[in-house]
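Below: one structure, written as structure tokens.
For this view, one protein chain was removed and the others were kept in their places.
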Amino acid sequence: MTEEFSPWREFLSNKKAVAGLVIVLFFTFLAILAPIVSPYNPDTTNPSLFLSPPSKAHLLGTNTLGQDLLSRDIYGAQISLIVGISAGAVAVVIGLIAGLISGYMGGAIDEIIMRIVDFFLVIPALVFMIIIAALLGPSLVNVIMVIGLLSWAPTARIIRSMVLSLKEWPFVESAKANNAGKFYIMFTHIFPNVTSVLYGNTMLAISGAIFTQAALVFLGVGNVNSISWGGIIREAYTSGALTAGDFAYVVPPGVFIFALIFGFIMMGFAIEEIMNPRLRSIRE
Amino acid sequence: MDEAIRVKDLRKYFRPRGRVLSSGTLIKAVDGVNISVPVAKIHSIVGETGSGKSTIGRMIAGLIEPTSGEVYVHGIDIFNSSKDQIRELRKSVQIIFQDPYSSLNPRFNVKKIIEEPLKLNHIKFSSERVLEILRKVGLTPPEDFLNRYPHELSGGQRQRVSIARSFVTDPTFVVADEPVSMLDASMRISFLDLIAEIQKEREISMMLISHDISIAYYLSSRINVLYLGKIVEEADGDEVVNNPLHPYTKALIQAVPKLGKVERKEVQIKGSIMTSSSEMVGCKFKDRCIYAMEKCKTQEPELIEARPNHFVACHLY
Partner (left out) sequence: MIEIENLTVTYKTRSGRIRALEDININIQNNEIFGIVGESGSGKTTLAMAIMGLLPSNGFVESGTIKINGKDVLKLGPEMARRIRGRIVSLVFQGAMNTLNPLMKIEDQVAEPILIHGTANREEAIKKARNTLELMGLDSFTWKKYPHELSGGMKQRAVIATAMIMDPSTIIADEPSTALDVITQAQIMNILKDLQRAAGITVIFISHDLPLVSEMADRIMILYGGRPAEIGLNKQIMENSGHPYAKGLINSVPSIERRLKPIAIPGEPVNIKDPPPGCRFKPRCPIAIESCESYDYVPKEPEKDHLVFCKMYGAE
């Protein structure tokens, strides 16, 4: 009994998916339209407005340099999305390749890659990233690479386990019986059949990257020079506003971080839900 | 060359996983098998799960390496030849798989599935070749099927695609591994007829692997009965079915369901199937055999010609 399966239709009729999508789209528009939507230029300083509380002119108040917090919060969406998506993509691509090769080749290569994966799963990744980011210096590209290169382990594991089962399927044997080489099989036969797992995993990787970037900047490493939510919270802390209980400073960027992460996670869960029964329906 | 396939003393031993057997013992999945299939004939191997039949099939097709022994396809030793020779041979040796669901890549459409063996073997082809083979297996009009994906096809249609893929490179030897056991009973004969038709037309040699002796009897001319990695009986279909010699073969034939009510079926065999390990001595069937004698405990019987062109490995003969 085969059903008509349209992933888009499934996605759009899933509540989690739509909720997540709406959130992510909201922040995306915020990021793209930031110059139009934000009330002020986020970099314009105004020393006379040192740490002013929320007012009609500045709805969330200002920071130590008199910059409008609301504008900075809006612009912060850009970094979170850019880093989140790029670093997430890097992590997934590396994880995909590692998982494919490890799972299909087996033997010594598999052992080596899996031990590396174990290493990355066990170490406190954040600590590692702090050290490397501090060494490399603050820059957008550095942050993306650091996060991406250190978050690929979970993806690799998931992909590898799918590959292990896929490579036993007769359609792979059939290709081998026809002289197919290892790389041909990996990329033509196995890869297309792991994409179902990949989409959900990507969403989760992105949400992880968003959080990690915010955490890194809060701790003082990474791209501290750009406007990001993590940076704003850090400012709040270093300027004493946090301890003084200035909610308008701290709460919005925090809420934004979690909302955006939530959006991606919701989509990720929804995708896994949709894709998973389909994995079983290969046998249907 | 009269012989399409010659299998010589083929063996495949595995190291067991898990704690059931102590380390050092081997699982003897295939334990010294000799088969010869003449050109344009269908021979079969009949055995149950655990008999080693699928392993033999895959070795003959060159997918698994034997522990020892040789497989000659058209006179060429497929495990001891140059890479180029093996590559050439691959287009002449094909497999028909059992499961219509897992033998097709769900991401490939029918066109891609059929074209793949041609492309991988660097065979130049026209689109007509693909259409022709689809027509041959009963998927008409073929143009309608080219862009469909496996999940859009029924089980029977998928198996037809699978068969089409196996025959599109014009093989001279095909291993059919339980080609109809996952199909509904009402379709089996038509599939077997289809395979037989293509086989006859193109003079293909075939090795049919089946757990069902009635299917082997229908399709093949000669039957090899396999038990725990060894051939225990080998003869023409009629001979095996009408004059079974080995106690296992007799039990198999007694056990096959026949039309009509029986009060209680007598199957002359003890116990249940086991694994063949290197710890086994003597005849592998002795623990289940109702005729077991002293000799059977220590000496493994050899295949002898008990009747004209009818071979059996049993101390009763």
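A few comments on the model shown:
Order as written gives the chain letters A and B; numbering starts at 1 within each chain.
Criterion: contacts are C-beta pairs under 8 Å (C-beta built on N, C-alpha and C of every residue); 3 or more make two chains touch, one makes a residue touch a chain.
What you see is a predicted model, and the numbers here were worked out from it, not measured in a lab.
Residue-wise, the contact with the chain that is not shown comes from B:Asp184, picked out of B:Asp144, B:Asp184 or B:Glu203. Here the missing chain is touched by one residue of B:Ser54, B:Gln98 or B:Gln157, and it is B:Gln157. Screening B:Ile5, B:Ala61, B:Val110 or B:Leu252 against the full complex identifies B:Leu252 as the residue touching the chain left out.
Of the residues in chain B, those that touch the hidden partner chain are 20, 48-49, 154-157, 184-190, 192-193, 211-215, 217-218, 241, 251-265, 267, 269, 272-273.
As a convention for this text, only the chains that are shown with their structure count from here on.
The distance from the centre of chain A to the centre of chain B, with each centre set as the mean of the Cα atoms, comes to 50 Å.
The residues of chain A lying in touch with chain B in their complex are 2, 5, 169-171, 173-180, 184, 189, 192-193, 281-284. By the touch criterion given at the top, residues 58, 61-63, 87, 90-91, 93-95, 97-99, 101-108, 116-117, 120-121, 151-152, 165, 169 of chain B touch chain A in their complex.
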